[in-house]
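One structure follows; several queries about it will come next.
Apart from one protein chain that is not included, each protein chain of the complex appears where it belongs.
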Amino acid sequence: MPSPPPPGPLLSMTGMTKQYPGCLANDHVSLTVERNQIHALLGENGAGKSTLVKMIYGVVKPDAGKMVWEGEKVAVQNPGHAQRLGIGMVFQHFSLFEALTVAENIALGLGSAAERVGLRDRIVKVSNEYGLPLDPDRVVHDLSVGERQRIEIVRCLLQNPKLLIMDEPTSVLTPSEVQKLFVTLRRLAAEGCSILYISHKLEEVRALCSAATIMRLGRNVAQVVPANKTVKELAEIMIAADLREPTPRPGLAGETRQRLVLNKLTVRSPHHFGTDLHDVSLLIAGGEILGIAGIAGNGQNELMDALSGEILAGHPENVLIDGVPAGLMGPAERRRLRGCFVPEERNGHGAVTTMTLAENAFLSGFVLHALVRFGLIDEKRTHKVAADIIHRFDVRTTGPKAQARSLSGGNLQKFLVGREVLQDPSVLIINQPTWGVDAGAALAIHEAIMALAQEGAAVMIISQDLDEIFILADRIAVIAGGRVSDPIPTRDATIESIGRLMGGTTAQPALPVAASLTYA
Amino acid sequence: MLDAFVPFLVSVIAASTPLLLAATGELVVERVGVLNLGVEGMMLAGAIAGFAVSHDTGITALGVGASIIAGTILALLFAVPSLTLQANQTATGLALTIFGRGFSALVGAGYVGIPAPTLPKLEIPVLSDLPLLGPVVFHHDILVYAALAILALVAWCIRSTHLGLIMRAVGDSHDAAHALGYAVVPIRYAAVLFGGALAGLGGAYMSLAYTPLWAQDLTAGRGWVAVALVTFSAWRPIWLLIGAWFFGALMYLSLYVQALGVPVPTAFLSAVPYIGTIVVLVLISRDARRIRLHRPAMLGRPFQARA
Partner (left out) sequence: MPKIEPRGYESKFWGYASPILALLLTGATSGLIFAIMGKPPGRTVYTFLITPLIQQGGLEALVVKAAPLIMMGVGLSLAYRANVWNIGTDGQFTLGAICGGGIGLAFPDANPWLLFPAMLIIGTIGGMVSGGLVAWMRIRFNANEILTSLMLTYVTQYLLLYLVTGPWRDPQGFGFPQTAQFSDAASGPRLVPDTNIHVGILLAPLIAIALWVMLEKSLLGFQFRVLGQATRAARFAGFSENRLVWIAMLVSGGLAGMAGLLEATGTLGQLTTQVSPGYGFTAIIVAFLGRLNPLGTIPAGLLLALTYLGGDAAQISLGLPNAVTGIFQGILLFYLLGCDFLLLHRIRWRAAPVKVA
């Protein structure tokens, strides 16, 4: 019978401070996690949650502060040390090796040879026991995102952690997978492994966590019991402002011309581990926003590429832009038809990071803005176009000559969205509009999208963020396994029905959708 | 025809050895995600270092040791710019080839046309005298057997040891390996230096056993063929061996054909190995999916540690 744990909190941090050039990431932050507790860590992007957690896990060394673990003062040297202390972490971005098997991946994550003894059997036992079954011999590239997360979790569980840190774990899960995860986490907490849960999904936090520490701009601002606050109250503490309700959508302005039509679009993925598209058929009218919901890896990128013209369809009739058969046209020709596109990946796809903003404006805009004369680039006009985008979309930068890589994620995304919107498109397709973007920029982008639809453009939003889709879209469809469901009006949709379409049955009550969730 | 066949087989095995040594080294390097195109330069450095030391000391073992050191030092000249200073790996590899050629020509200027002690051939009392099997299997220079043993050792290490797993991991995703705490850059340094040692050894085989003389540009593009071999083999050691034998055969085809009395211009026969390389490269590369399946995902990409 193991001796009872010493009294007092599991983890107590006080005065944690970390300075980066130009930014005080953590300013005398304190955090206390009790035993058997699921503790939330809340805050906007840039509030300092990541830094704090990295200090716990030994990835980053604090400039000042005290950390007391199980009653003893410690200074965590590196992740290996953290693991030996009993701290495990599941990052938002997984560290997995696609070409290797589950067992090999886990073996690489364990510290010592002793831990690798009998690994395959232990993986099967532990993963099944906690409701996260894994086959040790499957190669990672065959697995879904949810299954990949299980590898990360099981890897931690095999080291018998006392504290498990999870960074945005549910952003890549279907609603039913979320519920399964919650069951596992509650069990872990009951058995003696506390959870430190970082998330911006306030509704989930209220359902799961018994305590929350809220950070803003590098400081603690509150410690609360989430169930005692409403989502709106929590969000307001996080951003210290009264939440503005987004301008409600006035609804379709009576424009019914079908501006974008997909007819049984079927496309083979050029990526080795990609998802083929099958028989995708959709209609989007002018003034309408169609939201395509779905977990990553279900064909979103293939859909985007098929629409932008980077992948050609089988027949011209598969894609109609304003009635013109465009299936065999490349991107430049589709732009001539006033189709504009914002891909998911800013770096290296939507923009060339080593080039200036002017050159990036030229990249997609040279057709519709007529920036080429006699084969030569019209540099003055290009400069003006870029300056226009910067001004109208409040892009924080030194000017059109700034290199794209000098911009923050949110600013670059504002620039790229603005670049497309200012071309006055008839059809706009955006893949993950506000991924990795701060709240202020996200709001600006949403408003730009809605304004564009107001003017009569047909807009498609592909997003993993259900909240975003519920805010923006008039109709919702779900992409799963390369197929797209029939769109239903947003007001008729619930998280439950959407979750069912994403794959996997649901057994939980439908969660109400609150529009104010997103800006938190 | 059979008369010429046995010497042909013997020659094929000999001709394949420098390719096998250099390609095994490059296989290890590419498995951790680095593309070193300077194999030709490292082989030449090894060849001249081996020859010069062998000649000056009279001891071939010292020559072999010198060739390993020379190859390793040249590999270091590749590793520092490409791994630490994050220079473009393709350009750095070319720089290594250019430097290696110049360096070997410079040092070798005084050694052209001079004989040096060569590597001893294996002599086993009964086995070496067997017909067919004798000369083909039991009568080669020691480096021939070393090349096979090294290939087998490397294959086993990559597939079955934890070190091999770490190497494959680094080649698959250096960011994930770094996040898990593995020292990506030192591991790559070690692999590159190992590749240099083997390339140097392959060069020594040329100057101490195969030719055995020194002449400028002795390897005549074999370093490049070795790089091509690694791609052909889809990074799998058994195919590396088969590929090396195949190219050895192509290189010796000219002499074999002439021995048969077929009137083909010499220049054409000399070109056959290079034409063969192109043809096989084209045939193999066609199946892009298969290559992408086996290719280390990080091949040629510089690694930048991000906090």
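Which chain is which? They are A and B, in the order written, and residues in each are numbered from 1.
Definition applied: a residue touches a chain if its C-beta (ideal position, glycine included) is under 8 Å from a C-beta of that chain, and two chains touch if they have at least 3 such contacts.
Bear in mind that the values here come from a model prediction, so they are computed numbers and not experimental data.
Visitor: Can you list the shown chains that the omitted chain is in contact with?
Guide: A, B
Visitor: Which residue from A:403, A:426 or A:497 sits in contact with the chain not drawn here?
Guide: For the chain that is not drawn, the touching residue is A:403.
Visitor: In the full complex, which of A:121, A:142, A:345 or A:394 touches the chain missing from this view?
Guide: Answering carefully, the residue with contact to the hidden chain is A:345.
Visitor: Out of A:316, A:331, A:409 or A:481, point to the residue that touches the absent chain in the complete complex.
Guide: Of all options in A:316, A:331, A:409 or A:481, contact with the hidden chain holds for A:331.
Visitor: What does the interface between chain A and the hidden chain look like in terms of residue numbers?
Guide: 17, 19, 21, 24, 27, 63-64, 308-310, 330-333, 335, 341, 343, 345, 348-355, 359, 362-364, 366, 372, 375-377, 403, 405-406
Visitor: By the contact criterion defined above, which parts of chain B meet the unshown chain? Give residue numbers in ascending order.
Guide: 37, 41, 77, 80-81, 85-88, 90-92, 94-103, 105-106, 108-109, 216, 220-221, 224, 227-228, 231, 265, 267-268, 270-271, 274-275, 277-278, 281-283, 285-286, 288, 291, 304
Going forward, only the chains that are shown with their structure count from here on.
Visitor: Would you mind writing out the residues of chain A in touch with chain B in their complex?
Guide: 59-60, 78-80, 91, 94-100, 104, 107-109, 113, 116, 272
Visitor: What does chain B use to touch chain A in their complex?
Guide: Touch residues, chain B against chain A: 162, 165-166, 168-169, 172-173, 175-177, 179-182, 289, 292-293, 296-297, 307.
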